[in-house]
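Note that one protein chain is taken out, while the other chains of the complex remain in position.
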Amino acid sequence: MKWEVRVAYKRGVQDPEGETTLEALRMLGFKGVKRVSTAKLFVIEGECTREEVERMCRRLLANPVSQDYEIRRLAP
Amino acid sequence: MKWEVRVAYKRGVQDPEGETTLEALRMLGFKGVKRVSTAKLFVIEGECTREEVERMCRRLLANPVSQDYEIRRLAP
Amino acid sequence: MKPGEVRILVLRSAGTNCDAETASAIAELGARAEVVHVNRFIRGRRSLEEFHGMVLPGGFSYGDRIRSGAVLAKLLSHRLRRELQRFVDEGRPILGICNGFQVLVESGLLPFGEVGQVKLALAKNASARFEARWVYLLKCSATPFTGKLPRVSRMPVANAEGRVVFPPGEEQSLLEELEESSQIVLRYCTREGEPARGDYPANPCGSFADIAGLASPEGTILGMMPHPERAFYRYMYPDWTRDSALGMGDGCAIFEGMLEHILKSQG
Partner (left out) sequence: MLALSLEEMRAIQRYYRSLNREPTDVELETFAQTWSEHCVHKTFKGIIIYDGEEIDGLLKSTIARVTRELSPEWCFSVFEDNAGIVDFEGDYAIAFKVETHNHPSAIEPFGGAATGVGGVIRDILGVWGEPIANTDVLCFGELDYPYEKLPRDMKHPRFIFTYVVAGIGSYGNNMGIPTVNGAIFFDEGYVGNPLVYCGTVGIVKKSRYRREAKPGDVLLLVGGRTGRDGIHGVTFASAELEEGAEETFGTAVQIGDPIEEEKIKRAILKVREAELGSAITDLGGGGLSSAVGEQAHRFGCGARVHLERVPLKYAGMKPWEIWISESQERMLLIVPPSKLERVLEIFEEEEVEATAIGELIPERRLEVYYGDERVADLSMEFLFHGLPRVRRAASWSPPELSEPHFEAGNLGEDLHRLLAMPNIASKESVIRTYDHEVKAMTVLKPLQGEACDGPGDAAVLKPLRESWRGIAISNGLNPLYGKIDPYWMAASAIDEAVRNNLAVGGRRIALLDNFCWGNPEKPENLGGLVRAAKACYDIALAYETPFISGKDSLYNESPLGAVTPTLLISALGIVPDVRRAVSMDFKRRGSCIYILGETRPELGGSHYYKLKGYLGRSVPKVEPSRAKRTFAALTRAIDSGLVLACHDLSEGGLGVALAEMCFSGNVGARVELSLVPAPQEMRADFILFSESNSRFLVEVHPEKAQEFEALMQGTSFARIGETLGRELVVTHNGRELLREHIAELKRSWQSGVVL
């Protein structure tokens, strides 16, 4: 099985990398950009159920205070 | 408009974060995991066309030599 | 007990890199510091029981991949849970410096001393950069570690993820709770000792409430972003050439406090 886990800062938690990217893009002349946010993706392959991936997120991949996670199945 | 850009190291280029995540998951008892790879997401909002997002990728967000990028439109 | 009998564990893992200078700071004060790899404990070759106190030094444990300190923290809370909880419950002091602070937060040892209960985060610096600079610290409460620290002290930070984040929506209540129990130990401040109020670069990481260091309710666990081992002697300061007094630096007090606490509690 193949899962995709997306980890991002929670709403209300500053995303400095997104902000810096926004600034840099505007400096490069992309004036239309209004907001940038970032996230991290983990693509996990192996024998694991959704519950296990949930547990991976809670145990390791995301910090429950500052980050949200989303799990998506990519392949059976 | 809202775009999602996904940047990942090309196959064959080292992904130490993916490797460490794999090891860590296994140490925590998730024995079924076989492979982990990582990628970065940028969500870009504003007035910008696909061509502009392409250019952002080439100029700043990704290095086409070592990284692949994928652009997806999230909202009109 | 004599100072020479105090045994301090400097715990390392892959990517720890401030262990030597940290151990040497402790040794300068006459105690015995031993740098041991976490694998030795996991494989049962060594035991935390052998030590009177523990330091989690700075560095990039496991490359700070996923999140700073996360992998080592989860390894500790998963594979050494009982031993570690006993160490804490017996009141043996633990000092986490920089990456060590991150480990303490990610393992749940801070702020409430409960392994596995993550209540805080140390997120990417507001500047989105690695920040290597000297800061001023305001002592906000006395713990065993900070008894001898002056009200305003100086030490360097060097990290990319040192921004203390409280759970969104619960910031104020948690802050009050921690203040009440004197757990907020160090805050970033100006040269004059005024709170940094989030200003960069006085608060170099963008930490909530200018928090630079936190303790457990009993005060026996301290996590701090700045590096006391790099402010151990005055000659380590960036501006020591401007005055002639070359003696101990502020960082020394942190280790002294820890050792004295051990000596006192061990009788």
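We call the chains A, B and C, going by the order they appear; numbering starts again at 1 in every chain.
We take it that a contact is a pair of C-beta atoms (placed from the backbone, for glycine too) under 8 Å apart; a residue touches a chain by one contact, two chains touch by 3 or more.
The structure displayed is predicted, hence computed values, not measured ones.
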Given that one chain is not shown, which residue among C:Ala14, C:Leu175, C:Met248 or C:Leu263 touches it? C:Ala14
Looking at the full complex, which residue from C:Gly58, C:Pro167, C:Gly206 or C:Gly257 touches the chain that isn't shown here? C:Gly58
With the missing chain put back, which residues of chain B would touch it? List them for me. 9-16, 20, 59-60, 63-66
I need the residue numbers on chain C that touch the omitted chain, in ascending order. 14-15, 17-18, 20-21, 24-25, 37, 39, 58-60, 62-64, 129-134, 156, 158, 160, 229-230, 232, 235-236, 238-242, 246
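Basically, only the chains that are shown with their structure count from here on.
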Hey, how far is the Cα centre of chain B from the one of chain C, in Å? 33
Just how far, in Å, is the C-alpha centre of chain C from the one of chain A? 28
Between chain A and chain B, the Cα-mean centres are separated in Å by 10
What positions in chain A touch 2 or more of the other chains? 59-61
Chain C residues counted as touching two or more neighbouring chains: 66, 71, 74, 78
Would you pull the chain C residues touching chain B in the complex into a rising list? 62-63, 65-66, 71, 74-75, 78-79
Contacts from chain B onto chain C in the complex sit at residues 16-17, 20-21, 24, 27-29
The chain A residues in contact with chain B across the complex are 6, 8, 18, 21, 24-25, 28, 30, 32-48, 52, 55-56, 59-61
